[in-house]
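This is the structure I want to talk about, given as structure tokens.
A single protein chain has been omitted from the complex, and every remaining protein chain is retained in its original position.
Coming up: chain A.
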Amino acid sequence: MKEEGVGRRALLQGAAGVALAMPAGMALAQAAAKEAPDVAAAVQQGRLPPLEQRVGSAPMVVTPNEPNGRYGGTLRRGLRGGSDHNGILRLIGNQGLTRWNMEFTDVLPCVAQRWEVSADSKEFTFHLRPGMRWSDGAPFTADDILFAINDCILNTELYRSPPSMWVIDGQPVKCEKLSDTAVKFTFAGPYGLFLQQMATPLGQHPTLFAKHYCGRFHPKYNAELAATLRQANVSDWAQLFRQRCGDIEIPSRWGNAEKPTLDPWVVEEPYQGGATRVTMRRNPFFWQVDNTGRQLPYIDRLNFQVYQDVESLMLDVIGGRLDLQERHVDVLANKPVVAQNMQRGNYRMFDTINAGSTSMTIYPNLTHKDPKIREMLGNKEFRQALSLGINRAEIVDIVYLGQSEPWQIGPRPTHPWYHEKLSRQFTEHNTREANRILDRIGYNRRDSQRFRLRPDGQRVFFAIDVITALYPDNNDALELIKRHWAEIGIDVKINTIDRSLYYTRGDNNDHDIAVWPGPGGLEPMLDPRDFFAMHTQGTRYAVPWAMWYASGGRDGQEPPEHQKERMRLYDQARSTADTRRQGELMKRVFDICAEQFECIGVNLAPNLFGVAQNRLRGVPASMPYSWSWPHPGPSLPQQFFFTS
């Protein structure tokens, strides 16, 4: 690879540079230094091996967004209470085999420097970086990946069943070592999305567990584990393993300062119950360098303050006390006050491009338990009338401050798979047409309050489930929609409930209509829940159909043919690694989806924002906003730096 060649040459020059610069003055040393001053000092004292031994012979080369990065400084950021482990994950915890490009369209080399995929997309061979090391200096090799896959995620005591991305056609992955720096994954069926999955947060397992450390808590590698368990006062080894080595998405991942990682910064003060802050310091063995061969990260330390309350977090943002923050404060309602205090707080704002599709998808329950309601919501013309009855322009103006446009569902206008009909049909506000449709399909009688009646004499009425605490904008939009729908004679109750009740009602298929922000704007392959029934907690227009799909036909209800057709097409798309072919198959999914019109979108999810101190350089002016592209991590915070 061309990129790697440049890296090696630059690095060799770099090593010479260090040797020359040392006796010279400090200013010169700072300009030429290939490593941070404290690391250089540790090398001089013999506490750390020299740079080229720490990063190996093929480090990943990052071209910084801004040149001449300066070593030093502490990056301040906020977390919200407990359970905000993903606030750390998003900044530093995504060091997988592959990584996303900035555009969120393709994957790039990361821990793996290159790979080969078999023609049938069943076998994936990854080549690791020779000489790469864990944060404690132990070598990172193929054995670590084998340990993580074969001994950990496929171990039924640790994971009763392996995470679903490792299971294809009901068969778990097979993982073999070809050499110290080459690993082969074999799946039972074609797996076109595997490389992308390895770049998402849930695909981090191969690089999560260091064999030499985590093996100590594994019965296969520690014969004296029973004594360790007694000492730690825990009952089973899986529990101890999770306490010490964590997992992708649990707080204890950041609760152990001893655990070796591949991250740019390592835990210093851990994230534990009762912690008021979490601090991290530079990983001296971090395996990435910039394009002049200087080791990353530039920034010395991270300091995460733990806030109990979002408002006080927000106060520190506008007070300029946080260097980089988007999490928890990036709601549209905060934007004016953040913009207003920009000068005083000495920060700037950057855009986060919403990866979602619509701010709110309305999911009418097509599989409702009550046959009368099922018949009503199951009628496409009825849903069409509901959509025409919404005054989207008013919602955009009032709720989204004009920063959006009417929209159904589907990939965003900038995405290559943008589908005109899927995203724009029935978005005009046409009360007369909506009334005409409803009159024609048999809801023409009205009661004394001018609400329509069903043929059986009951009023046309639905409860709409929404979690106000989570998405206040959805609630605001619904208040307007309630009024819009009253104009076409439809009565609704906005059922504001707590999130666990929301999930319970969804799981039991008890809801009439539920709303949720619709994903799939930039990552239609990764989250197609609005395009067909695939997500048992997300496709809320037909949870039983999604259960049928997820269980391979064992549970749930058998969906109609047009759904099965989409399920087949998606499975095909998912099993090819060819993006163009994926696009063709997904277009057919979108065609059917647009024709069936199962769920109703309201408006395009508006772009959000983040805040960066003016001293902090290297932060891109815009980045995707997504969980699969866990912003801001893939913009590579290791190349952010502070001006003096």
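Brief remarks follow.
Here is the rule we use: contacts are C-beta pairs under 8 Å (C-beta built on N, C-alpha and C of every residue); 3 or more make two chains touch, one makes a residue touch a chain; residues count from 1.
FYI, contacts and distances are computed from a predicted model.
Within the choices "ABC transporter permease", "2-oxoacid:ferredoxin oxidoreductase subunit beta", "M42 family peptidase" or "histidine kinase", the name that UniProt assigns to the complex's undisplayed chain is "ABC transporter permease".
Interface note: of A:Asn222, A:Gln243 or A:Gln403, the residue touching the hidden chain in the full complex is A:Gln243. Of the options A:Arg321, A:Arg374, A:Lys421 or A:Arg615, the residue whose C-beta touches the omitted chain is A:Arg321. Touch with the chain omitted from the figure is made, among A:Gly273, A:Pro416, A:Gly457 or A:Gly552, by A:Gly273. Checked against the full complex, the candidates A:Pro59, A:Gly131, A:Gly489 or A:Pro517 give a single residue touching the omitted chain, namely A:Pro517.
With the whole complex as reference, residues 81-83, 86, 159-165, 201-202, 233-234, 238-239, 242-243, 249-252, 255, 269, 272-274, 276-277, 305-309, 311-312, 315-316, 318-319, 321, 327, 341, 344, 356, 467, 470, 498-504, 517, 519, 527, 536-537, 550, 626-627 of chain A touch the missing chain.
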